[in-house]
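Every protein chain of the complex appears in place save one, which is left out.
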Amino acid sequence: MSSAGTNGAGSGKGASVTLSNLEKTYDRASAAAKAVDGVSLDIRSGEFLTMLGPSGSGKTTTLMMIAGFETPTAGDIAIDGKSVVAMPPYRRNIGMVFQNYALFPHLTVEENVGFPLKQRGVPKAERARLVAEALELVHLPGYGARYPRQLSGGQQQRVAVARAVVFKPRLLLMDEPLGALDKQLRENLQLEMRRLHADLGITFIYVTHDQEEALTMSDRIAVMNDGKVAQVGTPEDLYDRPENRFVAGFIGESNFLPAVVRGVENDVVIAECDGALIRALCPGRPSSGEKVTLTTRPERLRFADSTWIGEQMPQNRLSVTVTEAVFAGERCRYMLQAGDGTSIVLKEPSSAAIRRRAVGERAEIAWSVADTILV
Amino acid sequence: MSEIAQPASLALAVSRPRSPPFDWRRAVPFLLAAPLLLYMVVLYALPVVAMLLRSVNDPTWTLANYATLLDDVVFQKTFWITINTSVTVTLGCLILGYPVAMGLVRARSMAPFILVIILLPFWTSVLVRSYAWMVLLGRHGLVNEALLALGMIDRPIRILNTPLATQIAMIHILLPYMILPIANALRQIDPSLIRAASGLGSTPFMTFRQVILPLSMSGVAAGTLLTFVLALGFYITPAMVGGPRDITLSMLIAQQVDQLNWAYAATLSAVLLATALAILAVARKLPGVGNAFKTSMR
Partner (left out) sequence: MRLASILPASIVGLILFFLAFPIVVVAIVSFSSATYLTFPPPAFGLRWYEAYFSNPDWLKPTWVSIWVACAVVVLATFLGTLAALGIARLPKAMRIVAAGLILSPLIVPGIVVAIGIYYAYSRYGLVGTPIAMVLAHTCLAVPFVVTSVTASLSGIDPRLEQAALSLGATPGATFFQVTLPLIQPGVLVGALFAFITSFDELIVALFISGTGAVTLPRRMWDDLRFQIDPTIAAVSTLTIVLTAALMGAAHLLRKRAERTRTATSSAVA
């Protein structure tokens, strides 16, 4: 399902989008403040791409430029290989779902969904059929005669989606479309968005600052920071192989261990951290003696004296002292301190069979090389 | 040196902001506003300015018309009456308007009813309301009849065509202009502040003095200024119910126009306009007044 989008550019039902060196400066006077600063992205036909990033990182601005509401200060936007920078928004044929849905309050649901068809001169009978079809798609048949104000937030959101896809655009843009809804509803609608994506086969560009949402829904995620793309990749890529400290810290929880490079073997770096030699994956070739940071996920660490049934104890080890122990239901969370003062978090699945560590206890932790990344 | 400079300037050229040669869409706001602006300039602003210019170019360019005002007894008396009436009316409106504004804000189910009572006279023409006071205050009007019936007077007294009649009618007409800005300001006071004050043991009167009154001052200032400025320009009411000798500036101006005394009328108009604008200019500097004005002018 998630690989539905790996067709070649321009083919299939979805549009391919290419952003090259896109820049946007709102305030021409202070060129320093770039809302979007050199964004390059290749979004494949039929892909579900999520832009994820903290507030103010330029997600909305990028989306607005793709939709045509903002003109790029520099760079280019191509849809299916053709530059659209000079094209007004109403010619781009892009579906868009706004955060507050932007349903027309003076039109009924039917008229709202029929609006884009009317603009395209679709005859009335045909329009009614397509509207009914679109409402069916978002599970709202029979709501056509209502006004937006007579719908709940979740229903309004579905109408907004129906309206954005009814004219069969090849690209759908969504700016935090679930941002205003409660958690339960969000989770339901996340699944529906996925299903919709699979059904329609068109390209989705989805903006959110909720990382869980991004991880569960997307084919690929572009992590934005400060107007730049910090990393693009599949959810697994970003979680297991963050390319920089920002991504490692922004997606999930990470430990950062200061270390000094001692040598390189194939793709593995050997670095000294608090007197121990730690092995880490690294695409580059750092030189010996260079100061680096190693990162690893709290749930990938284990106490070395746990039972290792059917597996070998991993290579990386470190001696620590327990400074805090918190029982959090399905997991135990330990705050540990290495000899050099570095704080380390470790999460262990809770089980009555596993001994709890006490504060002040000394212990050794172990984790595998594959879970250690140099950033 | 030049080898380094060249790529740098090239990069600059590449990342220069895109600006299309001429975007006609940018002209749209101007084109939309232009007809009305042109209309207002030709049919309203230029006529008024041309008339006002008569005060300085009749027959030649001179400020003599203004200089003579300094020892023009008629003008000075009229100006004084105008200011005096405006102050009295404004004070009257403030005293009567504040309680009504509070009542309007406090009332729950009664609020729409109170609002209708305030707005109905507000939208009735000044002429009709002045006429109503002629009916009430006349020699055989209701007020005289009532006073006679109560035995408070033996003979009908003269109220119509006195300054008092002007003041009563003007207060009646201008009261909504005082009530609405004050009510606006009162409505914006956070009710939790009042609850907090009474929770801290302050009596209703102390709460009023120390919380409500200071926080409603912006509305009071806006209402006071609006009332005062409008009162300055009153013409119909004093002409209808006022005394024959209590002439306001507006009435004097109308008289002078009737006598085709344009230079004098223009001079008086300039003084009246300048007074009103000066008060508004000062008022806009006061904190909060600008906003209160805006909301109440809607």
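Order as written gives the chain letters A and B; numbering starts at 1 within each chain.
Note that in this section a contact is a pair of C-beta atoms (placed from the backbone, for glycine too) under 8 Å apart; a residue touches a chain by one contact, two chains touch by 3 or more.
Treat the numbers as computed from the prediction; the structure is a model and nothing was measured.
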Displayed partners of the chain not shown (whole complex): A, B
Given A:Ala35, A:Ile77 or A:Met96, the one touching the chain that is not displayed: A:Met96
Touch criterion as defined above, residue of B:Leu70, B:Val128 or B:Leu200 at the omitted chain: B:Val128
Option from B:Leu37, B:Met206 or B:Val282 whose C-beta touches the chain left out: B:Leu37
Absent-chain interface as seen on chain A, which is shown: 67-69, 88-96, 98, 100-106, 115-116, 119-120, 148-149, 151-153, 156, 163-164, 167, 180
Sites on chain B contacted by the missing partner chain, in the whole complex: 25, 28-37, 39-41, 43-52, 54, 96, 99-100, 102-103, 114, 117-121, 123-129, 131-136, 138, 140-142, 145, 172, 175-176, 204, 229, 232-233, 235-236, 240, 250, 253-254, 257, 262, 265, 269, 272-273, 276-277, 280, 297-298
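Rule of thumb we're sticking to: only the chains that are shown with their structure count from here on.
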Whole-Å separation of chain centres (CA-atom averages), chain A against chain B: 57
